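Sharing a structure here in structure tokens format.
For this depiction, one protein chain was excluded, whereas all remaining protein chains were kept in their positions.
After this line comes subunit A, so read on.
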Amino acid sequence: MSARVLVGVKRVIDYAVKIRVKPDRTGVVTDGVKHSMNPFCEIAVEEAVKLKEKKLVKEVVAVSCGPQQVQETIRTALAMGADRGIHVEVSGKDYETLGPLQVSKILAALAKKEQADLIILGKQAIDDDCNQTGQMTAALLDWPQGTFASEVNIEADKLKVVREIDGGLETIKINLPAVVTADLRLNTPRYATLPNIMKAKKKKIANVKPADLGVDVSSRLEVLKVDEPPQRQAGVKVETVHDLVGKLKEAGRI
């Protein structure tokens, strides 16, 4: 099979770090804070590499949009088994306002340029929880989509995807080329071992600007303010049902 897979990876604040809102309330503190690859993106990379190991795809290309630091994230994908990387340079204010719509336009343009047969993304990023990029990318390309995938198989020229939905599991068959977004149970990502990190330094990462792809990254959204969630107030213990009803009435709830 001569298929080429494009995998999108996002650099996000590590899930174990306690987030702090910036004093000017325009966003969260990111300087010096531990970042890592979005966990769902790790699963996406792992799935792509597994497909390559099964010889169902020929090449895995890892893509990330952002400033210089995202190269570390691409390197991790390379260390896990991706063949080459593409760094789409977005920095400063553009990076702060970069969202699913712009990223999906970039991925769609890259998919055409690289003649990709399959795009695998994480289902959502843990910083914005948007869960939109995969779906928007498929729409822009007019490709079928298999989202929340917990199992992916290539059968002849079609993709069989088992999706995690509210009611249980849904199995669909879609044509290639397609977009798949990875859910938690799709696989367990492998470690990026030190020898592989060392080898990854020799793999190529191409630099591209959004303008080269004909994409305008200006945002149509303006963030007005960012706040901590309200402090949870202590509850009150009541002795009897009578007291409970009384308190609910006091609070105007009944």
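Remarks
Convention: contacts are C-beta pairs under 8 Å (C-beta built on N, C-alpha and C of every residue); 3 or more make two chains touch, one makes a residue touch a chain; residues count from 1.
Throughout what follows, contacts and distances are computed from a predicted model.
Matching "Histidine-containing phosphotransfer protein", "Pescadillo homolog", "Electron transfer flavoprotein-ubiquinone oxidoreductase" or "Vacuolar ATPase assembly protein VMA22" against the UniProt entry of the left-out chain gives the name "Electron transfer flavoprotein-ubiquinone oxidoreductase". Note that of A:84, A:158, A:190 or A:203, the residue touching the chain absent from this view is A:190.
Residue A:36 is the one among A:36, A:147 or A:181 that touches the chain not shown.
One chain of the complex is left out; on subunit A, the residues touching it are 14-18, 20, 23, 31-34, 36, 188-191, 193-195, 197-198.
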